[in-house]
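Note that one protein chain is taken out, while the other chains of the complex remain in position.
What follows is subunit A.
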Amino acid sequence: MSNLAVLPIIIPLIAGIIVALFNSKVPITRILTKILSIISLAVVSYISWLVFTEGAIILETGGWIAPYGIVLVADPLATLLVLTTNIVAVACAFFAPHALTLKQEQHYFYAFYFFLISGVSGAFLTGDLFNLFVFFEVLLMASYALIVLGGDKVQLRESIKYVLINLFSSILFVTAVAFIYGAVGTVNMAQIAERVSEVDQDGILTTIAILLFFVFATKAALFPLYYWMPKSYIVPNPVVSALFAALLTKVGIYSILRVFSLIFVHEMELTHQFFLWIAGLSMVFGVIGALSTNNIKLIIAYNIIPAIGFIIMGIGVLNEDALSGSIYYLIHDMIIKTVLFLIVSVVAYVAGTSDLRKMGGLIHYYPILGWLLFISAFVLAGIPPFSGFIGKFLLLKGALAANEIAIVLVALLSSLLILYSVMKIFIRGFWGEKDESGKYKMKSTKGFIAPIVFLLLFSIFLGIGAEFIYPSIESISSYLLDPQLYIDSVLKE
């Protein structure tokens, strides 16, 4: 029973190895990838159903009792995120064969894709701080390989910056873990939380908390540590960008959510007030970035930053509504960012350029694509009844209840600008006179549309089916607000 918790990590890992073995036969790997990703999704769905009906599944690996061995904790939050990861992964598995070149497929794309999923699932599920570092490295290693896949000039130039910044923050992560081990004598998250609350989080622990925040903020691309992100996310293959946008920054923000709702919750005035500032600045600078450019891929990449800002705003407020909003927004953003990256990559493919100034009138040739972009822009900006609205509504409700008026205003304004920045693609790229010069030869978009629609349906369901989903989200946030629940379920005292 409790062994189920390891399956979301093991299945992609084995799948990656299987796919690597069949590497030379590309048609077989394509089919295998689709089948294995669906199997993984099915298993994870079953696990989520179990977790939501019967409570968290906790696996003590190797039979070592909780504080001594490594624990995997499939609590509702982690399972929900693993489920979303797998949904995104399935869509990307179906999109990938159409977007990748044969050479990229032969250079082990599918194997690294599975290793990435494995690492991300592991990072969500682990209950041990050092193990979190290890899973970060697993997913980063896969991402290093994916980002250079293709190996052209610009890609290599941006990859080396990506690798360096991530390597640097990983080293800081190890140092922070060492600090924590020196201060409280354990790396098990539940036990750290217990011991930190015993000593009531003194000065040195708050310093360590900020160091950890710095590490996770670099991975999550928060202000002012986002400078590496936009350019390095637009250089790899579109599928890779979509996976990165959906998963990598979200792992960072999940770690902040976990650490600052479980362990460091005793100096709220200092740490969480600081988060609100960071949240506001991330929103402002993110949309400024998105508005400043005419490269459609870069517009979407910059839009990751305000989204992360929204999520951290909920963590900063830390009451039930705001936290529900953060979790809702996290799920929503994982899906919609993938959708947008995929759509924009198709737009860039059919238009032959990613520069907005050179496009126009695409809607006459690709009406479905245009309207998909239109709907996604609405979903992203949070127009009711779509999913972004529910997340933002809960966040703002929570922030207002905590009397944080300034951040509410910034959030509302930046939502408007987010809508404008994405609508700009629609207005400038799709509207306009039909281009008769034959600049756009009809290119087939077969195979591109289905994965996008699949994900968009989930996104719309998150909005319209909010009545159905909200109770689970609410139970997760009340679970997060009481760290004792997590500690008791892991340490079983």
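Heads up, the rule we're going with is that contacts are C-beta pairs under 8 Å (C-beta built on N, C-alpha and C of every residue); 3 or more make two chains touch, one makes a residue touch a chain; residues count from 1.
We take it that contacts and distances are computed from a predicted model.
With the options "Cupin domain-containing protein", "Multisubunit sodium/proton antiporter, MrpC subunit", "ABC transporter permease" or "Sigma-E factor negative regulatory protein RseA" in hand, the undepicted chain maps to the protein name "Multisubunit sodium/proton antiporter, MrpC subunit" (source: UniProt). Residue-wise, the contact with the chain that is not shown comes from A:V163, picked out of A:I10, A:V26 or A:V163.
Subunit A residues in contact with the hidden partner, per the touch definition given at the top, are 130, 133-134, 137, 141, 144, 148, 151-154, 156-161, 163-164, 167-168, 170-172, 174-175, 177-179, 181-182, 187, 231, 293, 295, 298.
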